[in-house]
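Report on the structure given below.
Here the complex is missing one protein chain, while the rest keep their positions.
Letters A, B and C mark the chains as written, and numbering starts fresh at 1 in each.
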Amino acid sequence: MTERIVLAYSGGLDTSVAIPWIKERTGRDVIAFAVDVGQAGEDLEQIRQRALDCGAVEAVVLDARDEYADDYLIPALKANALYQRRYPLVSALSRPLIARHLARVARELGANSIAHGCTGMGNDQVRFEAAVAAVAPELESIAPIRDLSLTRDVAIEYAEANKLPIRQSKSSPYSVDQNMWGRAVETGFLEDPWNAPIEDLYEYTQDPTIQRDPTEITIAFEAGVPVAIDGERMSMRQIVEKLNDLAGKHGVGRLDMVEDRLVGIKSREIYEAPAAIALIEAHTQLEDLVLERDVHRYKREVEVEWSNLVYDGLWFGGLKVALDSFIDHTQEKVTGEVRMTLHQGRAVVTGRRSDQSLYDYSLATYDTGNTFNQDAARGFIELHSLPSKIAARRDKPQL
Amino acid sequence: MTERIVLAYSGGLDTSVAIPWIKERTGRDVIAFAVDVGQAGEDLEQIRQRALDCGAVEAVVLDARDEYADDYLIPALKANALYQRRYPLVSALSRPLIARHLARVARELGANSIAHGCTGMGNDQVRFEAAVAAVAPELESIAPIRDLSLTRDVAIEYAEANKLPIRQSKSSPYSVDQNMWGRAVETGFLEDPWNAPIEDLYEYTQDPTIQRDPTEITIAFEAGVPVAIDGERMSMRQIVEKLNDLAGKHGVGRLDMVEDRLVGIKSREIYEAPAAIALIEAHTQLEDLVLERDVHRYKREVEVEWSNLVYDGLWFGGLKVALDSFIDHTQEKVTGEVRMTLHQGRAVVTGRRSDQSLYDYSLATYDTGNTFNQDAARGFIELHSLPSKIAARRDKPQL
Amino acid sequence: MTERIVLAYSGGLDTSVAIPWIKERTGRDVIAFAVDVGQAGEDLEQIRQRALDCGAVEAVVLDARDEYADDYLIPALKANALYQRRYPLVSALSRPLIARHLARVARELGANSIAHGCTGMGNDQVRFEAAVAAVAPELESIAPIRDLSLTRDVAIEYAEANKLPIRQSKSSPYSVDQNMWGRAVETGFLEDPWNAPIEDLYEYTQDPTIQRDPTEITIAFEAGVPVAIDGERMSMRQIVEKLNDLAGKHGVGRLDMVEDRLVGIKSREIYEAPAAIALIEAHTQLEDLVLERDVHRYKREVEVEWSNLVYDGLWFGGLKVALDSFIDHTQEKVTGEVRMTLHQGRAVVTGRRSDQSLYDYSLATYDTGNTFNQDAARGFIELHSLPSKIAARRDKPQL
Partner (left out) sequence: MTERIVLAYSGGLDTSVAIPWIKERTGRDVIAFAVDVGQAGEDLEQIRQRALDCGAVEAVVLDARDEYADDYLIPALKANALYQRRYPLVSALSRPLIARHLARVARELGANSIAHGCTGMGNDQVRFEAAVAAVAPELESIAPIRDLSLTRDVAIEYAEANKLPIRQSKSSPYSVDQNMWGRAVETGFLEDPWNAPIEDLYEYTQDPTIQRDPTEITIAFEAGVPVAIDGERMSMRQIVEKLNDLAGKHGVGRLDMVEDRLVGIKSREIYEAPAAIALIEAHTQLEDLVLERDVHRYKREVEVEWSNLVYDGLWFGGLKVALDSFIDHTQEKVTGEVRMTLHQGRAVVTGRRSDQSLYDYSLATYDTGNTFNQDAARGFIELHSLPSKIAARRDKPQL
């Protein structure tokens, strides 16, 4: 019986060619799997048909937008996940979802391997394969571009020679990955980190320098999860879509950075992530109001570790999962509202309130009626300073 | 012989009244010490004269702007110091400088104690007294407002009754601390964290929504220290002053946050710090280009610790000083240029370059000629994933 | 109506005198509360009667040994809690239990404050009062020794003058705190950290240099909790008691250290904790076998934070509780057996096994049949080394 392989299929040139290419090179029957994680673009049914037309023995499609929002974006938001304090892990979040479904489809349809369209230079190959290893260790992973010499030139030639039904897109100079949490763009001239990005790169955001009236919104959270905008309850997916629209119009969430890839090199990346950036800012500010100081300080460290792990493809790894337990515990009180102004590239919080607030007006006010015991401060300072003071007696610093 | 005390003197109402008040309550002769850390405002000589007029037995003034920039702001910039990822430690940086000079003056002029004008509710009392304990453990610290019942109402009444030569300022509704690194504002209506800040609060920054042409600048760094703007070499003080001007015009560096004070309460704070925010962004982006990945990841953690320590008043503590050794080592290669656009409240880096860059075009490019060994990726992924894979064999996760 | 206060009562001189002393000084009626956390010593009923004889308006006693073992020692063992890598938090663990019951009794019997017998120099005052603040913020805390001038000399004199029914103990030169997790001893000559401890200090452990035959035991764990010794199922309390006996005979668990107290000073401490040290060693070794590498590395950091928090009296604080969520998650697989030899002061693990083991013989063996893919190593090393390699090309290190 012929071996079967499940290919993560996008409908584009590379993975379309990969279908017959894998068959030719490995003899395996290819099952195409396409998933909607909010990347917009083509209809899933069209994609499914193209996979079959390219020679897939089966083609499975899935609208995973709600699953992606609920099971991947919500944990990322709870973790205020920003790699290198900037990048909201756009591609790093979609890969484990896709990998998990690849593995599920493989098991259901009797395949013993999976394939994906990544190169051998980037992070996404690691994320696909590490995720598969962590959920279905029996499956082999193959990357036709990396392992079967399927370069872009080869793919174009093959598609033409074999008259594959690839949609004729205008040849774009940009290499793009996108889903509802954001969009990543790479292109030749950006490979010099001194070159500035140009307006043409962006699709999720409009030029922030264009004059517009500001948009003010209020986002409500319950236990760390955004549940409403301006009083209207929505699902996470709806909130992300709505904020991509609202914040995108104001040019919020453009990022330009040099990033340390897991594979050991630095790369220059342009991202746009309007909803992600606005939500993380709002969520963080609400946490500032309701988390105890030491929880706050420690969680910010955990967030860095969480982000590094997910960036590094370890979504299903034991540590990331254990950190989720910690994070979930901290989110129990993260309930309240944040008012935010979207304008000219910025998402600025202008107010936050919560029944769970730890801000105590009577302790903080400079007005009469303050209940803070100023007498306590002397004793506090004395013991807080005591280690330094004892050291100073020893070290006799010069002034 | 009469005991002597050195008072950190601002020239304002509270510390002016404190001069005779301390004398009355403690019997000590008061030496006034005033320092310029770039807070603008009155001439030091005027301040000196007022101290004497209020009854100080001696009055010492010091222009410490360059010392502040070189010895306090440069280390803070190297540490990208942002408390709670936002606040660039404006007041927390000036306190240790002032405390050290208070201690120096005390030793030189034979005083056995120091005094400052802080209340018993805030961080600055801790910073003053912890710093003094760490450099001159023999000195006592007194806070007249906290320890000698010198409330504001008492001070106003006393000043009038005794015809103290206080400059009659319009009664400001704002409580402000400022120096060249930024400005902090507190006021009654902001004590509700739901209330939005108003334009009237700001002095260092102009309204970011006003239409202006963007300003593009290039900042040069050497070993982590900014040394030139647009090719013109300047001292740290000059660079900070210049950027306060340039970035302030574009409304860069406004911050609105709920903050965890060291004394255990949350407070709502408004800051504006145009130069600080612009410089930290530029410095961070240059580091992204020149630091090794693991140095980068670890330094970001050290920065948090450093910021917490300085926020907590432990500038002269052993740990902060030891962390400086680590940070200084990481800065040796942080040499290069960053191009930045200042516009509408944002300081956006659009390019960075360095002879010390670790960005390797030949490894990163997607063009032909790439030298990255894609074959290595398979082996890397296999071992990177191995712990998860072994765990998966044990745990048999469901899909 | 007379105010009431609940006193943590030990039955000893200080707290016995404190009963009438608090009444005299504050006018409050004293409710005595005594608890058994495995400290051995007197019968609770005797203690109860003495409290009443000393003037307590009520006296409540509680055998909390199982609660202490289950709710305090198990979490500490899961966290492998060792302050400064040595001290298993003996006193730090009993304080929150006692404080919580003090608060409970206060609420049940209508008291508005609690009292304890600690001095103003140590950690335990902080632990009592911080725990009370965290569970019953409305209660005031009083320490008669610190706050009401009840020095030891005063107490002795008062007891004699008032013929208080204090059990006449031989005047011990040692200051001791003990419970089932261990025993702390301080005494005059040990206040010089150069002086060696003497045999007379110890009660839980016998001299480890005495010749005895080794004892070999096997401890079984389920989800991080010890459940059996040598196949005999026991409660946590029974296991701790049994191991105090077995390991104590071999002199296991003696500790001699200079410790950083929360109040800012260093102190020299002698501890003995035979069961604690043996259990933590066994538990750690089992974790070595079943935890994924990155969970293992991170948990060891979390353990340090957890230990610091509990040492610092923050048992009920938000961060410690959130860390418990993380730790509990990691313990799910910590099931298996550890074989240990107790001998001459050492508890040495000689074997560990588990159905949840991540040790994979076929990957680790040097025998034929090894399934480790050595080819993967080259690629792994290449990318693992790549950041250093790129840096070396820049830095051209000299050899």
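The criterion applied here is as follows: a residue touches a chain if its C-beta (ideal position, glycine included) is under 8 Å from a C-beta of that chain, and two chains touch if they have at least 3 such contacts.
Since the structure is predicted, the reported quantities are computational estimates derived from the model, not experimental observations.
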item	value
Touching residue (missing chain; options C:Gly27, C:Gly41, C:Gly110 or C:Pro214)	C:Pro214
Chain C residues touching the omitted chain (full complex)	84-85, 100, 103-104, 107, 119-121, 125-126, 129-130, 133-137, 141, 146-147, 175, 186, 188, 191-197, 208-209, 211, 214, 256-260, 262-268, 284-285, 288-289, 293, 296-297, 300-301, 304, 308, 312-314, 316-318, 339, 343-346, 348-353, 357-361, 363-367, 370, 372, 374-378, 380-381, 384-393, 397, 399
Interface with the unshown chain - residue positions in chain A	292-294, 333, 356-358, 360, 363, 373, 375-380, 382-384, 386-388, 390-391, 393-395
Residues belonging to chain B that touch the chain removed from view	260, 263-265, 291-292, 294-295, 298-299, 305, 309, 314, 317-319, 321-323, 325-326, 328-330, 383-387, 390
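Assume only the chains that are shown with their structure count from here on.
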item	value
Centre-to-centre distance between chain C and chain A (centres being mean Cα positions), rounded to whole Å	42
In chain A, residues with contacts to at least two other chains	260, 263-265, 314, 317-318, 384-387, 390
